[in-house]
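Some notes on the structure that comes next.
Complex shown without one protein chain; remaining protein chains in place.
For subunit A:
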Amino acid sequence: MSVSNGKNIMVYVETVSDTPVGGALEVLTKAHKLAEARGEEVIAVLIGRDLVDAARTAIMAGADKAVIVKKESYQMEEYGTVLTKLAEKFKPFLILSAGTLVGKDLLSMVAGTLHTGCAMDVMDISDRDQSLIFTCPVYGGTILNDLVIKGTPAVAAVRSGAFVKELLAERTGKIMEEKVESEESVYTRIVDVVKEMAEAVNLEEAEVIVSGGRGMGSKENFKLVEELALACHGVVGATRPAIEAEWVPRSHQVGQSGKIVAPKLYIACGISGATQHVSGMIGSGYIVAVNKDEDAPIFDIADVGIVGDAVKVIPLLIEEIKKIQSL
């Protein structure tokens, strides 16, 4: 069932509350550059209920065409079938999505059905001599692999923050609706969906993240991390030990088994800097670390490291930041 001799790039644009996720817009902008260099087009695919505004945003981010497929609610098999059928119809040479949990699931399904290869957590895509090279992390990001996908289309899920989105209001494109029949899944039934995080608190989209780790010592102390995040208009992140101690819900976890983030500012409080955590936040623009242990590996990657007890340092930081903001 392979789609050979592909042309154009198809991008799955994931939406939350009918709005594209930031990672999808980053991917669209990169796809636009890759397609333009080859004289080809970007086809954005949006699946859901009310997506005309989201389709416009997709065009602003780089799509030449935005295809809307109406479906009631997320269902992995159903969405996967829609994407596969559209891939068979449009015959792209490349299929991309943001590397969210949903994006990874859907692209695995598409690649499996089309019998092609899929690169995950892609950090860069380069087009050399008409051949696409994908850069992917291995061993928690301490080593990178450049790889090529031999099957067509190439399929890849992109790590958030890998590319910069450019939303240009003057960009124009065509919005069209496609009907794709896909049987209601005979497999799974979703009984309940629980959101532990307010939508505003989205780590992947956040410009400022303040994270706490084991060094915060207690749930009570962890509140300081939340206060600092509030003062910086940022969101709260955490390491696995802080999650396991139940100081904060799991949806806040940053790192290899949590979220991969790339905010402009990352403040690490009481975090030693284990590989598993660092691999999830190394793409941050500016890193501030507060830790008692002056040999903590987090200081090797921090732009500013404060050697000191986070519990004593954070209240002072909050005070100073508030002062600046009241000026």
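Please note the rule applied: a contact is a pair of C-beta atoms (placed from the backbone, for glycine too) under 8 Å apart; a residue touches a chain by one contact, two chains touch by 3 or more; residues count from 1.
The criterion applied here is as follows: contacts and distances are computed from a predicted model.
Trainee: Name the omitted chain as UniProt records it, choosing among "histidine kinase", "Cytochrome c oxidase subunit 1", "Putative membrane protein" or "Electron transfer flavoprotein small subunit".
Mentor: From the listed options "histidine kinase", "Cytochrome c oxidase subunit 1", "Putative membrane protein" or "Electron transfer flavoprotein small subunit", the omitted chain resolves to "Electron transfer flavoprotein small subunit".
Trainee: Quick one: say which of A:62, A:141 or A:237 touches the chain that got left out.
Mentor: A:141
Trainee: Mind listing the subunit A residues that contact the chain we can't see here?
Mentor: 16, 76-77, 100-102, 104-105, 108-109, 111-113, 115-121, 133, 137-151, 185, 187-197, 199, 202, 204, 240, 249-251, 256-257, 259, 265, 274-276, 282, 286-288, 294, 299-309, 312-313, 316-317, 320-321, 324
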